[in-house]
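The chains shown are only part of the set, and none of them has been moved.
Letters A and B mark the chains as written, and numbering starts fresh at 1 in each.
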Amino acid sequence: APPRLSLICDGRVLERYILEAKEAENVTMGCAEGCSLSENITVPDTKVNFYAWKRMEVGQQAIEVWQGLALLSEAVLRGQALLANSSQPSETLQLHMDKAVSGLRSLTSLLRALGAQKEAISPPDTASAAPLRTFTVDTLCKLFRIYSNFLRGKLKLYTGEACRRGDR
Amino acid sequence: PPPNLPDPKFESKAALLGTRGPEELLCFTERLEDLVCFWEEAASPGVGSNNYSFSYQLEGEPWKPCRLHQAPTARGAVRFWCSLPTADTSSFVPLELLVTVASSGALRYHRIIHVNEVVLLDAPVGLLARLADEGGHVVLRWLPPPGAPMTTHIRYEVDVSAGNGAGGAQRVEILEGRTECVLSNLRGRTRYTFAVRARMAEPSFGGFWSAWSEPVSLLT
């Protein structure tokens, strides 16, 4: 395997981003005031139904992860901009938002090196691929929960399987 | 999914969790494709599953009802439970649970859970202990809980007890995905008993320790 492949396959690397996301989620969990966003932001669906996931084509899993990650990155950038424009942005929230922006960029790069982008655009039956399910969120607390659930779920599952395939 | 009659496996898992808090609404999944929620209360004449209403909502989807069952517990109380359909046992999304009293609409329980955070696996199986060829080490091997999901995400704990009860028990943490360990600090000419239990690993998953496996023993 090329050396870049091993980086995200080192579970501790991904774990760092997951822990960062959980921390951001925990920090905003209770906040009502100062947490609402001035507009709705579109985010990917984080839900994993294991019965369905196990029966899904690798290409479809890759689409869910790759496109989901792109949408999530846009959402967090939008959140960052809205937070910066709000009347009294909290420094803590801004730091978590900045770390999320930075982390999602790293994860995108790591997943590209793992081949997720290629897998996501070349499934044999592209026509039958289901469109990406999305939601909208209107608070930072929901945005960070999506961020955390996406990393812990789809991203971690896909990465684990892709790394095992790469091992063979 | 548990049938309407008391199932010994469900009974033992409910008992394992029930010790954490009576009168609480508890939920667990065994394979991430199932979810059962239950509570126990003192039996009282005329109070049955029709007296309560259980509903749930996956974020972004409509509320749905879940049919309640009831059965007497081994301790003489009554247990109410409901089992979600596989299509609705999704992980990594908030799942809101609501139990109300059917007649008055009064709130009995309200919880938000993530299915991936309430995993209660079966016990590991096939535990074997042998003396290594040299150095007096003991090698333990076992198999993941049968039918368990995502076995690379399961971590284990080994219990080591000296047979004579002296010296107390020792617990060894095993890294996720590993199903063996080498114990090197045991005393000679001693009968040891070993057992192992399992749980899904953080941070993607969470939940409870499984029951202990069948124990095995060995004379060093």
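Here is the rule we use: contacts are C-beta pairs under 8 Å (C-beta built on N, C-alpha and C of every residue); 3 or more make two chains touch, one makes a residue touch a chain.
Remember, it's a predicted structure, so these values are computed and weren't measured experimentally.
A.B. asks: For the full complex in this file, how many of each chain are there?
C.D. replies: Copy numbers over the entire complex come out as A x1, B x2.
Keep this in mind: only the chains that are shown with their structure count from here on.
A.B. asks: Applying the document's contact rule, which stretches of chain B touch chain A when the two form their complex?
C.D. replies: 31-33, 58-60, 86-87, 89-94, 114, 116, 149-150, 152-153, 203-204
A.B. asks: Under the touch definition given earlier, write down the residues of chain A that touch chain B in their complex.
C.D. replies: 15, 18-19, 22, 45-51, 135, 145, 149-150, 152-154, 156-157, 160, 164
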